[in-house]
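Only a single protein chain was left out; the remaining protein chains are all shown in position.
Chain nomenclature is as follows: A, B and C, assigned in order of appearance, with residue numbering initiated at 1 for each chain independently.
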Amino acid sequence: MTRFLRRQGWVAGLLALLIFLFVITKLIQPGYGSGDFGSLARAVLPYAFAVAAQTVVVIAGGIDLSVAAMMALTSVTAASMMNGASEEYAFFVVPFVLAMGLVLGALNGLLIVVTRVPDIVVTLATLFVLQGAALLVLDAPGGAAAEWLKASVVGIMPIAGLPDWADAWVPKALVLLVVCLFAIWIPLRSSRLGLSIYAIGSDELAAFRSGVPVARTRIVAYALSGLFAALGGLSLTISTGIGAPIPGPYLLASVAAVVLGGVALGGGKGGLLGPIIAVFVLRLVRTDLTLLAIDPNVTAIIEGAIMVAVVMFGAFITIRGRPAGATP
Amino acid sequence: EGKYTIGISNTVQGNGWREEMICAMKAQALASGEVAKLNIAHRNTDAAGQLEDIRNLISAKVNAIVVNPADPAGIKAGLEEATKAGIVVVAVDQAVTEPSAYIISNNQEEYAYLGAKWLFKQMGGKGEVLYMRGAAGASADSDRDKGFKKALAEFPDVKVAQEVFTGWQQDQGKQQILSFLATGAPINGIWTSGIDNVIVDALVEQQAPMVPVVGADNAGFVGQLNSVKGLVGAAVTNPGSIGGAGITLALQILDGKKPAEQTVLVQPQLWENATDDGKAKLKSAADPSLSPEWPVSISIPDWTTYTKDQIVACKGPGE
Amino acid sequence: MTTNPLLDATGVAKNYGAVAALRNASLSVLPGEVHALMGANGAGKSTLVKILTGAIPADAGRVLIRGEARDVRSPAAARRAGLLPVYQEPALIPDLDVLSNLRLTGTPVEPFRAWVRELGIPNLDIRETARDIPLAILRVLDLARALAVEPDVLLLDEMTAALPANLAEKVLEVVRRQGDSGRSVIFISHRFVEISALCDRATVLRDGATVGVVDIEPGIEEKIVEMMLGARIEKTSVAAARVASQGSAAQDSHPRLSVRNLQLGTKLHDVSFDLANGEVAGVVALEGQGQDELFAALAGSIRPAGGTIAVDGAPVKFSHPSDAIQAGIAYVPGDRTEALAMQRSVRENIALPFSAALRKWGPIRVQRERMVVSSAIARLQIDTRAQGEVQRLSGGNQQKVTIARWIAADARTILCFDPTRGIDVGTKQEIYKLLRELAGLGKSVLFYTSELEEVQRVCDRVIVIFGGRVVDTFPVELADEPALMRAAYGLPRGAREDVGILADVRPTPDAEAAS
């Protein structure tokens, strides 16, 4: 139990914060109900995928500045492919776009490994390239999404055996999120590959000496990041029914939520659950401020302040917790 | 005391037209006496961000939402959810694809057609035009594109030298015109989607040849048409006060007075400085007391009831 | 010999820039043998292990495994070839728990658990994160992880160095049995007790080359020491070293530096000594006996947990190296890359301390700086042909730059940590001469060296540290290499006649095993 708390303390704390926020929300708006929760889940969707994309590379000891651009490119690709196409065609579009994210992500990793240029510069460069490509696909927001895809995030997921009142709290968007993220993440995490991703982020040399193929693992981490970003791009197209070539605020948001979610920027630590909860927290803060009719611009201040305060707090703990006599 | 809570969602911030729109909404809400509270989501964002704002407004249980859409189709799902939740939805300034929503807007296609046709005539029916559009994907922009293209089709010798999106941001428009002028490419006319005074500034500062410019009825541009030497141009009206009209429409619907049509269009006018008649209109319209980015048409007859002081004060109910 | 060697390496060489870590190393291990790999600090033992297990590539050499030439390019390939190392540094991933570490390397869990129990840890929680496990246990887990896959050749690099007696005992037992069951073990240790208790043969490395292979038998230790030290053992002359130090004998009332009961975690216990004006005091210790921490504490890099430091009789507390510098104490680390901004010029590197203080951030007085720096360069005879970037200088010249910095800054006390590591004989001589000159000028030098012969050439006095304690202080006349070596291994002075080097300070855990 103590170990659970020590290891999952951050996540547990976040979860408590989220619950607290829900209570606050209910106090501000007594009518806040399952439908509103569904809205929250839909708002969370693209952010959650962006954060998942960032989390994987950060755990592997890297950073990916191109997530938002990757989302924009995959989003416009999906939207323009589905524009005027049949409903069935979307069955082809979805795997195509996911594969595209996977391949482009792997390319990010490959460039880092081959050029030995630092990840931050490589992904800054690919940020421009992917943005450019998105603008070539669609120079203005547009395109379309298949109806069945749009329906896949609207409403609730009927679950057999669950009473209706409880079922109302299971929005499809949440189910989609859980299925897509955790269906990939949970098996991955305990697999040799997942462990390798943690290993290269934790101690690259020790990982190499333990027989981990470091370069290959790094490429895989970026490929996964690309895959999650593609899911994010798809979720944008699905929820808006269009594709937008100019990236949304997902890069910043992903870094903020990664940090807030307890994933160390040095790599090797943390998981996906924390950042996802962090996304819910940040979205719910915005909801609450809207409910209070507070200027939504204040949210930007609050999000930034949360991010900076949390990082400084984390750093502060690390400095304090350093054993006596250790050299900084 | 008013009885309604109205939600507002807008996605371009820092643009004078949109600021006037917000102030008109506040002033009208106050003047109507029917509104207890405004819940304003006003920031720079895209369709996805606006969807989130709309859904948060739904959670806030507002009675009506007045929205200036980032994208006509991109927020359809949110508007549909709002209607289902019993909320009155009014789109201002631009159209949306959600059929349950009411729309009150300038006639954007006509707006562009009027101005472009006048411009091409001024250019003698030939030459290169710099086409400075608004925000990519916004329906006002695509409707205006239709009007512009319609006029262009009537003047086969007019060519588009370059097409850029200003995003309806003054600074972007200024950067774009400056870097275009820096290339030294010749042009014969400029059509801009309401980002106008900075364009004239740039021509003056760069000592570039003065070419005809068509913009909107923003106070700064109207002033320039009256005063800048050698500037020939036209302002096409596009009232930011349409926001106030949106509030009025929403209140009417809430009070049970539904309009005959789902869409209400305001017809634009053109004021040019090439004829004496036009000059007179421009003179009387000019209002140097307004911020240069604010349209001079600060009220719409029959639709807005606030005073000039009220809109300039920009205070809503309870503020 | 009739049996073929399981592992046979010849002519292995490895250079790190100008440093030759290995020149010509060979090693041949028979099946069922526990084979010691011996050599002084820096002889190249770890480098050889890393090459054999694919952790680093060799520049030259040939490796046969079971008579076949194998190109082991990665640790994973070494595993497949049946070679499993336990490196000198822990190799468990710090942020993963033990179980995940096992999965990562494809190690079977049950055998691992069995080995862990065997090695004297009855109740290991395999969900514990590696970072939270004490170093000693971690080393044992590393070993158990290797044992669990039943490798043909187990390579143990100073496996027992960080272990308490009870765990070390278990490890030795287990390793011995490996040999008995037909597997081979390459065993690196500085503890002769362990070598004689455990090993069949020993390969001795000196300065990166194999200088001999011996069978372990009673009395062989002296011979191994001789081989490890090479011709140097004859060369030492007490008198020669003293010539230069004549002028420094005068002692004032206050020592320059006075250290009392210095305490630092498990690393330093009650360390006390004085450093006089104009004195070069040597520090001799095996790797990892606390000397790093001692120097770091004196340099203001880390804060001691207890004890006092006084400079010229006045107590001082350092919270940052700049405090120590303020007190006239300069630190020259052994690792040049720690001390130099490699992409900057010689001049900038030497002048760096000048700009450190806030009030010195303004314009640099170029003329004056040039003068001071040039005189320091001239003093040390730094080859400045490539002075635009320190990284282009040879190792020896780089080291001179690190010292020149403090000559230019006129530091009164210099802490030199193994300053001659990896540099050639000629430059070494220059550095010895320089240190003596500095002492002659009244400066005080604390001089840690891993090369015992240097003691006689440079020092007035020697402080020997073992296990974080000052175990002996020699006047230089008595500090011949064998005496220092024994002292460094924690053996009491003059114990030579008793049982040779085998007289351990600890109760011998493996009396039966040895017999």
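What we mean here is this: a contact is a pair of C-beta atoms (placed from the backbone, for glycine too) under 8 Å apart; a residue touches a chain by one contact, two chains touch by 3 or more.
The rule is short, and it goes like this: contacts and distances are computed from a predicted model.
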| item | value |
| --- | --- |
| Absent chain [UniProt protein name; select from "NADH-quinone oxidoreductase subunit K", "ABC transporter domain-containing protein", "Ribose transport system permease protein" or "Acyl-CoA dehydrogenase"] | "Ribose transport system permease protein" |
| Visible chains in contact with the missing one | A, B, C |
| Of A:Val97, A:Val122, A:Ile184 or A:Leu273, the one touching the omitted chain in the full complex | A:Val122 |
| Residue in contact with the excluded chain [from A:Val11, A:Val259 or A:Ala293] | A:Val259 |
| Identified contact with the non-displayed chain, of A:Gln131, A:Thr237 or A:Thr290 | A:Gln131 |
| Touch criterion as defined above, residue of C:Gly219, C:Gly362 or C:Gly426 at the omitted chain | C:Gly362 |
| Residue numbers in chain A that touch the chain omitted from display | 63, 111, 115-118, 120-122, 124-137, 139, 245, 252, 255-256, 259, 265, 295, 297-305, 307-308, 311-312, 315-316, 318-319 |
| Contact footprint on chain B, counting only the chain that is left out | 13-14, 19, 23, 42-44, 162, 169-175, 178-185, 198, 201, 205-206, 291-292, 312-314 |
| Missing-chain contacts mapped onto chain C | 11, 13, 57-63, 71, 299, 301, 320-322, 325-326, 331, 333, 337-344, 348, 351-358, 360-364, 366, 388, 392, 405 |
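Methods note: only the chains that are shown with their structure count from here on.
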Omitting chain A while every other chain stays put - resulting connected groups: B | C
| item | value |
| --- | --- |
| Chain whose Cα centroid lies nearest the overall Cα centroid | A |
| Of all other chains, the one whose Cα centre sits farthest from chain A | C |
| Inter-chain centre distance, chain B versus chain C - centres from mean C-alpha coordinates, in Å | 75 |
| Computed distance of Cα centres, chain C from chain A, in Å | 46 |
| Numbers and ranges of chain C residues touching at least 2 other chains | none |
| Multi-partner residues of chain A (at least 2 other chains) | none |
| Touching residues (chain side chain B, partner chain A) in the complex | 37-43, 45-49, 51-53, 55-61, 70-71, 73-77, 81, 85, 136-137, 141-142, 165 |
| Complex contact set, residues of chain C against chain A | 55, 74-76, 79, 85, 87, 89-96, 100-101, 103-106, 127-129, 264-265, 267, 293, 296, 301-305 |
| Interface residues, chain A side, partner chain B - complex | 29, 31-32, 35-36, 39-40, 42-43, 46, 139-142, 144, 150, 154, 236, 239-242, 244-246, 248-249, 283, 286-287, 290-291, 293, 295-297, 300 |
